[in-house]
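Let me begin by handing over the structure; questions about it come next.
The full complex has more chains than appear here; those shown keep their coordinates.
A, B, C and D label the chains in the order they appear, each numbered from 1.
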Amino acid sequence: MLRFMKKASKKAGLAPGTLIHVGEQKVENVRIRAIQFDQETLNESEFETVEECLPCKESRIVTWINIDGLHEVGVIEEIGRQFGLHSLVMEDILHTDQRPKMEDFEDYLFIVAKMLSFDQEKNELKAEQFSLVLGRDYVVTFQERVGDVFEPIRERLRKGKGRIRTMPPDYLAYALIDAVVDHYFIVLEKIGEQIESLEEELVTDPTPETLQAIHHLKRELIFLRKSVWPLRELISGLERGETRLIQEKTTIFLRDVYDHTIQVIDTVETLRDMVSGMLDIYLSSLSNRMNEVMKVLTIIATLFIPMTFIAGIYGMNFEIMPELKWSWGYPLVWCIIIAIAIVMLTYFKKKKWL
Amino acid sequence: MLRFMKKASKKAGLAPGTLIHVGEQKVENVRIRAIQFDQETLNESEFETVEECLPCKESRIVTWINIDGLHEVGVIEEIGRQFGLHSLVMEDILHTDQRPKMEDFEDYLFIVAKMLSFDQEKNELKAEQFSLVLGRDYVVTFQERVGDVFEPIRERLRKGKGRIRTMPPDYLAYALIDAVVDHYFIVLEKIGEQIESLEEELVTDPTPETLQAIHHLKRELIFLRKSVWPLRELISGLERGETRLIQEKTTIFLRDVYDHTIQVIDTVETLRDMVSGMLDIYLSSLSNRMNEVMKVLTIIATLFIPMTFIAGIYGMNFEIMPELKWSWGYPLVWCIIIAIAIVMLTYFKKKKWL
Amino acid sequence: MLRFMKKASKKAGLAPGTLIHVGEQKVENVRIRAIQFDQETLNESEFETVEECLPCKESRIVTWINIDGLHEVGVIEEIGRQFGLHSLVMEDILHTDQRPKMEDFEDYLFIVAKMLSFDQEKNELKAEQFSLVLGRDYVVTFQERVGDVFEPIRERLRKGKGRIRTMPPDYLAYALIDAVVDHYFIVLEKIGEQIESLEEELVTDPTPETLQAIHHLKRELIFLRKSVWPLRELISGLERGETRLIQEKTTIFLRDVYDHTIQVIDTVETLRDMVSGMLDIYLSSLSNRMNEVMKVLTIIATLFIPMTFIAGIYGMNFEIMPELKWSWGYPLVWCIIIAIAIVMLTYFKKKKWL
Amino acid sequence: MLRFMKKASKKAGLAPGTLIHVGEQKVENVRIRAIQFDQETLNESEFETVEECLPCKESRIVTWINIDGLHEVGVIEEIGRQFGLHSLVMEDILHTDQRPKMEDFEDYLFIVAKMLSFDQEKNELKAEQFSLVLGRDYVVTFQERVGDVFEPIRERLRKGKGRIRTMPPDYLAYALIDAVVDHYFIVLEKIGEQIESLEEELVTDPTPETLQAIHHLKRELIFLRKSVWPLRELISGLERGETRLIQEKTTIFLRDVYDHTIQVIDTVETLRDMVSGMLDIYLSSLSNRMNEVMKVLTIIATLFIPMTFIAGIYGMNFEIMPELKWSWGYPLVWCIIIAIAIVMLTYFKKKKWL
């Protein structure tokens, strides 16, 4: 299977809204965490089962429930039932090959995006689906594995830093999306570094492996692009304030994320251009090498073939070959041969082949 | 004839609405099946002739008539007359080279799309035209051959699974389109597998046949793209709810199919990008090989040509050639020759040609 | 002159509306034919001069006047005066290098399009300008030469087949445009056949002539594209019913032609993609051949150069060369030579050069 | 300096509206000509200074003032003051590197476009800025040099041909723009001729100079495109009748110029496609030649190297070489050599290298 294609065929033929998990299982156990906060108080808790976490829902203060691990369909189903999510929303959360999108269901807003990280060892992008449900006083987020992208936000909540504790849940949703988008810059930096080291390799010593690496990079960028482009639309949709769940004062922050997204897209396009340019350099460096090889061959052949011909002439066994009897015949042949070599070398110098 | 071009010339000059079948006959006999259902009851039946199936039309419960095989113009004509279809609609059903499209005739909605499957043996896409007429309480579908894409839907109807039995015919129409689109993912997976195996071939042992295969794949993707792109417009047209025949509550499901279609298009574009990249790799691997051949040639020629020259020199028959008389002349020549070889090999090592 | 550029400079500097014929004269004599019909009657007639045909205009039944041959400016001028056409319209009819377009002059509608045919002998597209003026109860058409594209429509009119006799003149205009567009499919088929045969040639025996043919085809497709793209806009303009001259019930038929036009455009684009792919195949087959030639050269040179060197060694005339005196010296040399050949051939086998 | 970049840096840092002439001086003296006309009368006059021409402005009949030569800032300034032009307009007239554009200042309309001509000797496009100010009853035009593009219009005015004398000044403005656009066709024809002759050269005898010529042409087309594309917008702006200065009845003529502009753009794009195709042909003809050279080399080497080897064998000086004593040894060697040659030639024939 190509990496970016999930087993979509698994769900072909099923009724829409049928809940099955599409994607690899990435964590052992589902982990359910909740943070409830208002300006004064903050409760952080972790639960074993969905049932335990239900009381959260009842409280009137902002609640953020975070579920790590999507392979237990029952958990998602229970959450969905409690928060009154449409069956298609639950299906989308479980099918981890969604295109980033935003859907407005009046009572809640459903957002899907990709969290990316760069696996240094395998030299490839890792994508994880991130789903977010924003209700009137709660935010529920779903991730495929326990990650540390949201840790700074938890920290900010705990310390009461910034305006996050005083704002409604849509600001929390914004903060989460912002964290995801900011993380893209880190991925881009890693790719940028790779491009840099490849460029050096290209100039000093290009090998077929360099080509493989360039193509690998190109593909990672295609993959990255696929994750980022739809985000633009998504965030601009949020920003235009078409939904009652996003408040006026959050809009200006969304505009900021939007700018970042545009910047990510711009950078991806620039990197793509650069990688394309590297291909050109690679191919022309191949030609250059071939030229060099050809020149060496030509010089050697051109120098020695005429000289060998002359030696061949005087290797003939004709009975009457006056030159063979001349006492200065042999030195003369050497002189001729050396003269030929000098003339040729001069010609090559002029042609800039030497 | 190119595969994707049907004998369009067959119909040139005919009056619009003239019913002739354009395309190959793909089944022996036309097969007419009907399923009638509401929440409580389900009647499934199969008919020999159109006339037999007409009573279905009269009942007030949801009726789905499925016709497999388009070569008998009479059958289509009869159906068309019974359901009051426009002659152009019937023409479009019979001309199996339609571009996917949706047309709203107030009383009924006409949808044409392509069903795709991947023929493993011939390694090529097979396309079949799928037409759907959605009326107030019926759905009529036309396929070129008996297929199993809709079998899961029939199964769901029989078992009363999901909401399909409780919903109006537009939901059934949605379910059918969804099945068609979901099937594209299977085709994409097959193509993805092909790309993967070709990529390996490219790296290990590219042959002119690899190029043929890449181009074949590229063409299949062009063909696939042609089938999928118009679908986007089609479904977004349905979703925007411009027609009274699609109810509000079905719209959200259509949005889901729309997302899937976008995903199919995205994947097709990504695959196209990948196939283009493979062409670059192929061409540069050709150059690499040429380089390798050149290097071998150069090394051999460069090593032996000067050595042969020296042998030629002492093969000359001059009467006065003092070296020939030296007792250590012959070993000296061998030394010179070996020295030349060593110098050259060192030079090649430095140049990284060895 | 490039084929698709008419002598536009001929008209530079002239006052707009000045009537001169731009293009080649394609028929000997201008031919004027008229068909007048309603549901019951049909009059077909042919005239020598414009004056004779004027009475047609007076009758209240649908009149179709067809003029073949545009080189007699006087004829067009007279027609224009009789039907009250704007001088720019007459200019456009005569300048046979118009881009397909539609113009609404309230009282009449002016349509210009290209009729294409494929000249099998010269292997090139032939384009002819087709102008149509649609009035309240007449259609006037202008062609550059007598053609048979409209013959089926005349036939239908004569036989009273289909709805053509019962419909207003806008339906006749539709039928004519439909005939033109349908004809494009025939041209596309011919080009498709060419592509097919070229593809075979590419695989079996590509020559520089193949490249020429590919480029010729590419250019024909550029030319075709130029004729077809504007048609899309034209017909969609007609279909949107922005003009009073097109009746509601004709709109649905125009939608059909529109679909056909889109299909033509789609096919042209697909063919272009295919032709581009052929170029890639051609170029890589060139490289492949070069590789093959190189390999033969390398193998021969590599086999014989070392062997020749050995023969050269024992052709030297040193007085003291012990090997020359050995009784088994000569067979030994042969053994060495054969051993070298075997080693090398094995090496080449391993490299897959043999 | 690249030809199409004027000394823009000259004006950096200056206050907007500062009048300095940017561009080369192309005529010795500024030439001021005026034509005043209505249906009955026509006054043509030429002035030394701006002051002389001012009375023109007062008359109520249509006045066309034409200024050739832009290097005298004072002249332009005076005109600007008299006609109440905005300082930015005067700046734009003097900076001859404007992008074609149209600006509506309520009282007058300001239009800038490029007049192109093709310099046969230098084989390059010459562009000249053409500015036009259209007021309620006057047209003022500015050119960089005395040209003959407008001569036919003057002629028409003098002879009272066409509707030009009876129409308001916006029709005169249209006529001038039309003349400019019509002139593009002449330039396109010249480029078309160049492409044709280059194509022949490509097929018969491509040299590096051909490549230079193709690239030169490509660049001229980029330059042409830059001048023509904005024109489309400009004229469509005029045609949409957003300004009171353009009357309803002139609109239809502007639609005609618009069509011509589209045609020019279409042709430019087609020519660009053709030139790109020529590059492909050039490159593959290079490869073809290389192939041919390689084949000759391979054939010669392949024929003679084995033959030389055999000659080398019997040049060895072994004491015991029985073949050398055979009476038919020498003819036998010749037979072997000839046999080898025949086998090889046959092989090459089969490979189609001969």
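Points worth noting:
Here is the rule we go by: contacts are C-beta pairs under 8 Å (C-beta built on N, C-alpha and C of every residue); 3 or more make two chains touch, one makes a residue touch a chain.
Only a predicted model underlies this, so the values are computations on that prediction, with no experimental measurement involved.
What's in place is 4 chains of the same protein, and the file's complete complex has 5 copies in all.
We adopt the following convention: only the chains that are shown with their structure count from here on.
Apart from chain B, which is left out here, the chains connect through touching into these groups: A | C, D. Two copies of one sequence, chain A and chain B, touch each other mainly through non-matching residues, since under half of the numbers at the interface are common to both.
Centroid to centroid, with C-alpha atoms defining each point, chain C and chain D lie 26 Å apart. For the pair chain A and chain D, the distance between mean C-alpha positions equals 42 Å. Residue numbers of chain A whose C-beta contacts span two or more other chains: 315. Taken as a graph of touching chains, this assembly is arranged as a line, each chain contacting the next along an open chain of partners. Taken pair by pair, the chains that touch are A-B, B-C, C-D.
Those residues of chain B that touch chain C in the shared complex are 1-2, 4-5, 7-9, 11-18, 86, 88, 97-99, 101, 103, 205, 208, 211-212, 215, 218-219, 222-223, 226, 279, 282-283, 286-287, 289-290, 293-294, 296-297, 300-301, 304-305, 307-308, 311-312, 314-317, 321, 323-325, 327, 329-330, 333. For chain D in complex with chain C, the residues that touch the partner chain are 151-152, 156, 161-164, 175, 178-179, 182-183, 185-186, 188-189, 192-193, 195-196, 203, 252-253, 255-256, 259, 262-263, 266-267, 270, 273-274, 277, 280-281, 283-285, 287-288, 290-291, 294-295, 297-298, 301-302, 305-306, 308-309, 312-313, 315-321, 352-353.
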